[in-house]
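Left out: one protein chain. Kept in place: all the others.
Should a chain be cited, it is by its letter among A, B, C and D, assigned in written order, with residues numbered from 1 in that chain.
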Amino acid sequence: MKYKIGVVDTTFARVDMAKFALEELSILKGVEIVRRTVPGIKDLAIECRRVLDSGADICIALGWVGGAKIDTQCAHEASMGIQQAKLLANKHILEAFVFEFEADSDRALAEIAKDRARKHALNAYRLVSDPASLSKRAGMGIRQGKGDAGPLK
Amino acid sequence: MKYKIGVVDTTFARVDMAKFALEELSILKGVEIVRRTVPGIKDLAIECRRVLDSGADICIALGWVGGAKIDTQCAHEASMGIQQAKLLANKHILEAFVFEFEADSDRALAEIAKDRARKHALNAYRLVSDPASLSKRAGMGIRQGKGDAGPLK
Amino acid sequence: MKYKIGVVDTTFARVDMAKFALEELSILKGVEIVRRTVPGIKDLAIECRRVLDSGADICIALGWVGGAKIDTQCAHEASMGIQQAKLLANKHILEAFVFEFEADSDRALAEIAKDRARKHALNAYRLVSDPASLSKRAGMGIRQGKGDAGPLK
Amino acid sequence: MKYKIGVVDTTFARVDMAKFALEELSILKGVEIVRRTVPGIKDLAIECRRVLDSGADICIALGWVGGAKIDTQCAHEASMGIQQAKLLANKHILEAFVFEFEADSDRALAEIAKDRARKHALNAYRLVSDPASLSKRAGMGIRQGKGDAGPLK
Partner (left out) sequence: MKYKIGVVDTTFARVDMAKFALEELSILKGVEIVRRTVPGIKDLAIECRRVLDSGADICIALGWVGGAKIDTQCAHEASMGIQQAKLLANKHILEAFVFEFEADSDRALAEIAKDRARKHALNAYRLVSDPASLSKRAGMGIRQGKGDAGPLK
């Protein structure tokens, strides 16, 4: 069994998020990668849809959001496009966006990007190879980009 | 008569909301469950649509929204996707989202999650088994997640 | 000639808005009613679409919006769904939403609900039975839920 | 050659904007008008789409937005519906909305409404009769509702 996974990132990003996603996927069994890069987050939805329509089973949309207020509006537009792209392609697109306001230092921001890209790559694999495995983790406060929040006590 | 009800939740949630929805549905006559789990709220719309397209009569989307300002924007995107998913599948998806800002303590938050999941599970059953029963409760200030507000006096 | 008019309301509402809409429609010639009730405003779009697809000529979506800030976001999502539902069904859905922030007292709020439901019921009838009658009132500052603002002088 | 132009306005508006649009169009060669009126701005998208689907080449959506904060949200929903309506009909809908916050006096507001309706009527005619004429005015800071801003120096 082969799982075709699309990895789409941007030239806008300040961290090579795809590198981490690809590292994670490279050690998993039966994975075939489709790699694409677009200028910015607003270009992710259509590119993911094209990748899914051409045969990928799932896509990861790796995005980077600047620190100005208008950038958060752009992220919203990008996310809304991704919601529509999923529904039109009838497949999942996992959105892994990093917002510059999430951390104060470059190092911390890079760590978030790395962790989020890796974990969502794994989530993508789970969704196409063994979706039931996710139900075992339901309600567990799992996070990407930082440590898990865990279930409420 | 069998009613096929989809229950879709997330690994992001900090309460196992599906457990309560499933408990509620388990005592109702003629219910068949389709259970799915996705990483986060933005993944609910497409998963619900897939469940509906594969034969479920209705879906419950159980979501958990973090306490940061950006999380509320994410919830908005998730909800907009769910609006579209319903219209594309031409069936209902009941959205049961818990926002962390709704309560100050973990215990209170867990109670909201439990109550909302249970009541929306029952609403889903009513919508597919006896929709007219809802009209008897029209305008009565019914709430999920807390006690009813009741009709204005 | 028969006009099939859908009236869809919610159990969330604190006023039985459908009662007023139905009273208004009951005295009009050639009206056939399709009545449905859903849990909350986010469920209106899909229910209206189903009613329209099953043969209704127009729908009235009677909604009630809570007073918390997040409720206004929910109303926005509900309205966006209704915009899409109209375009997919290719028919009108008149949105009659009451926001709790519109009045300070229960009595005033109930009056708004009553007036808005009645007037939009009449608007629905006009749109399907005699659309040209609306052009005679174009630009006249007509309001639902309160007295008309009237044209600028 | 005949250009079929839809003019859709509302009973909510406090100025008869259609009158000005129609005056403007009446002196242009080969114009056939389709006139419709709906209750409010949220009803414009579906009405314009119906007009376009029944053969109009382009539509003007004349809207009036109240001065309360929620009215601006309603305008947003109306505009989003219009965006979708254009894409579904595959034709232009020129949106001419007047916001009450745009001016302090009734007279000034009426002037905005008149100017915007007239100029967008002319824009509609240009788009269907001679689209290349617009490229001659590209980047010129053209405005509707007030005087042109002009190009940056």
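Everything that follows uses one rule, which is that a contact is a pair of C-beta atoms (placed from the backbone, for glycine too) under 8 Å apart; a residue touches a chain by one contact, two chains touch by 3 or more.
Source: prediction; values computed, not measured.
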{"item": "Contacting the left-out chain in the complete assembly, out of A:13, A:58, A:96 or A:121", "value": "A:13"}
{"item": "Positions on chain A contacted by the hidden chain, ascending", "value": "9-19, 35-39, 42-43, 45-47, 49-50, 53, 70, 73-74, 76-78, 80-81, 84-85, 88, 106, 109-110"}
{"item": "Positions on chain D where the hidden chain makes contact", "value": "72, 75-76, 79-80, 82-84, 86-87, 90-95, 99, 101, 120, 123, 127, 131, 134-135, 137-144, 149-153"}
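FYI, only the chains that are shown with their structure count from here on.
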{"item": "Shortest contact path, chain A to chain D, counted in steps", "value": "3"}
{"item": "For chain A placed onto chain B, the superposition rotation in degrees, Cα atoms, nearest 5", "value": "70"}
{"item": "Distance from chain C to chain B - Cα centre to Cα centre, in angstrom", "value": "25"}
{"item": "Where chain B and chain D are represented by their mean Cα positions, the distance between them in whole Å", "value": "40"}
{"item": "Overlap residues in chain A, where contacts from two or more other chains coincide", "value": "none"}
